[in-house]
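For this view, one protein chain was removed and the others were kept in their places.
Letters are used for the chains, namely A and B, taken in the order the chains are written, and counting of residues starts over at 1 for each.
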Amino acid sequence: MEEANFVFNMIGENWIAFAIISLLPMIFLLAYALIAILGELKISAFIQERLGPMRTGPWGIIQPVAEVVKLLQKEDITPDSANKPLFNLAPFIMFAASYAGFAVIPFSSYFVPSGINLGLFFLLAVGSLGIIGLLMGGWASNNKYSLLGGLRAVAQIVSYEIPAAMVILTIAVMAGSLDLQEIIRQQSGWFWNWFVFGGSGGWIKIIFLPFSFIMCIIYIIASLAETNRTPFDIPEGESELVAGYHTEYSGMKFAMFFFAEYANMFIVSAIITIIFFGGWNSPFGDFMGGPIWGVFWFVSKAFVFVFLQIWLRWTLPRLRVDQLMYVSWKVLLPFSFVCFLALSLLVMLK
Amino acid sequence: MSEKKYIDIEFSQLDSERMRLFMGPQHPSTHGVLQLEVELDGEIVTDLIPHIGYLHRCFEKHAENMTYPQIIPYIDRLDYISSMNNELPYVMGLEKMLDIQVSEKVEYIRVIFSELNRIANHQIAIATFGLDSGAFTPFLYYFRDREMILTIFEKASGGRLLYNYFWVGGLAADVHPTFKEDITEAIRIIRDTNAEILNLLLKNKIFIDRTANVGILPADIAISYGVTGPILRASGIPLDLRKAEPYSIYERFDFDIPVGNGEVGTVGDCWDRNIVRFREMEESCKIIEQALKTFPSQGDVRENVPKRIRLPKGEIYCKAENPKGELGFYIISDGKDKPERVKVRAPSFVNLSALPEMSRGYMFADLVMILGSVDIVLGEVDR
Partner (left out) sequence: MKDYFKNVWLGVWTALIGMRITIDHLFRKNVTVQYPNVHPKDKAGWMDMPSNARNRLYVDMDECNGCNSCARACPVNCISIETVRSVPGDAPPPLASGGKRNLWVSQFEIDFTKCCFCSLCTEACPTGAIVMTTEFEYSSYNRYDLVYNFVKLQNSMSDEKIAEVKEKWAEHQKEKKKEAVEPK
């Protein structure tokens, strides 16, 4: 097995290497957030036959920078009756939780910040840490809308973890590993080796192709719910709860929530890419293969799913709380059980 | 029996505290400055009190101090998204009292513009309802089309939103030369968009889940509250003043009254109210098309406009089918050039009074949908 990290190869295992490795995802994240915010603005505008921001820079491409600067300048208000320590801590927990997820994301075969062999499990565990931030923010704001939003968020994310965990369990069974690099390596070759098409193997997998495909859809739906995006943006559903758990937040703390949401969007897109769409593998065999192109493939595949999330957001209305639970417990969970059984059978037959 | 009572006491002790939530007047989905005092048991709405009056502009008192033509700009501002429809019953009432017969062309233009404005109003109603349900995109598609209708109005009257166009005895100005082509084109685009919205929003499973069986208003309760307009028709009662008591020249046109029939849920739920509005737009298109076919292009629209309006002593109630319901003006004249009293029967106000009846027992998220489906304009509720 080759060395998983080119930084260690280049400058050896010292503290500078560790600093670079932990900062690289942050740099990527900042650049990604700017692109994603602009993408959200522009895609929503084009879908709605508008032009979107046009004044800041040519075609408004500096708009996200302007928004970040605006948020930095804004007054940071802490409500009088809020629980101040919790109120101030919540956005940081939220952001830390989503940033922690980046620790195991393999951007390329030669770069993963931390190549632990429990990567999939780590993502699942850390992904649910953000709930604490949500609940803290909602509770500490001392606002009825925030409280309702926070409670809804917790109920929603906790229940959607289960179908998501079922999907991840299936992948673990199919790949026989929880190491993300290993999972990706198993999907190398042409795109029909991806787990969304049943993974590598003989013709027998064609029978099970619908199951793995449904599994992928289940994970996409569950991931939408985990990132609080439409149609599952109930915790911050603006028509009911004004802005949900972050109603009382302003300035930089609001920006942290915002940033965390976009970071989460990327993380779930990355997970979908890794477990179903072959991670950094080129879809066409050895065409444009290798570690450098790997980054390109990984990021572009993840961006497709970010685009999918934005696209869905500007298409669908929002579900109600009880319907959200219905979808989770009565639709996604049974379907994921059935698919789990079927795909386990496939593994046995292979 | 005694045992049951005992259990009841136990449960009443378990009963949790109700939360009082003041929703509005700065809430994003109260459609203006409406405050709802909501009593919540968890997420269930147990009671609801609408507090109105944030936009009170003393229309009725103002009207007592103004001459009859001066009141028309104020009437535009009652329900500011269907101003043409608002002016119609008022000028019809005055014409009846003054015994003025308006020309054929004026009647045609009035009907065409009222129906166009009805389409514009229903577009906003469905669009903002979509916005309440979280779908942002249909909102902008409908606003794009509405701009087209407003441009037609602007070309004819000079105003985009507040027209002051229907005058006693005629119209403020003649329509523009390309009037017919503009409207034909507009109707084509409106139909295209409607076909899209039907698939994008109204037939969407999530949307149906949100609206079907929510906010049911049975017909008998609707009648006892005096609810009119699409809400009453959604409850299954085909009452439309254009058919029931035809005014202007509506009896010449062939159109249906869409009623709610509980296709996806129960009769009188939120989905029915929206689909009734949606189908009314198509009926309005039909009326406009028929009217354009027989439209008399010759004639002076201002030949019967009186120089000064001095009403004979007496009183009149004149009503018309507004997009939101029955809009009536009760005008008392004491023989001067100013009315002694003008009373407005505002459909939004009356329809809003049935809101607590509709929303009790539903969830808080449903309340937003129910309020959106009532389609109120606070300018008219508060007057």
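Throughout what follows, a residue touches a chain if its C-beta (ideal position, glycine included) is under 8 Å from a C-beta of that chain, and two chains touch if they have at least 3 such contacts.
This is a predicted model, so every value here is computed, not measured.
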Option from A:I162, A:V295 or A:L312 whose C-beta touches the chain left out: A:L312
Identified contact with the non-displayed chain, of B:M19, B:I44, B:M66 or B:L292: B:M66
Sole residue of B:E154, B:E315 or B:E340 that reaches the chain not shown, by the stated touch rule: B:E154
Where the missing chain touches chain B, by residue: 66, 69-74, 137, 141, 144, 147-148, 151, 154-155, 157-160, 162, 164, 172-173, 176, 196, 199-201, 203-206
Hidden partner chain, residues of chain A it touches: 43, 45-51, 54, 217, 311-312, 314-316, 327, 330-331, 335
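Definition applied: only the chains that are shown with their structure count from here on.
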Euclidean distance of C-alpha centroids - chain A vs chain B, Å: 44
Interface residues, chain B side, partner chain A - complex: 19, 21, 27-29, 43, 130-137, 140-141, 144, 200-201, 204, 206-207, 209-210, 363-368
List of chain A residues in touch with chain B within their complex: 44, 47-50, 144-145, 148, 230-231, 233-234, 237-240, 242, 314-323
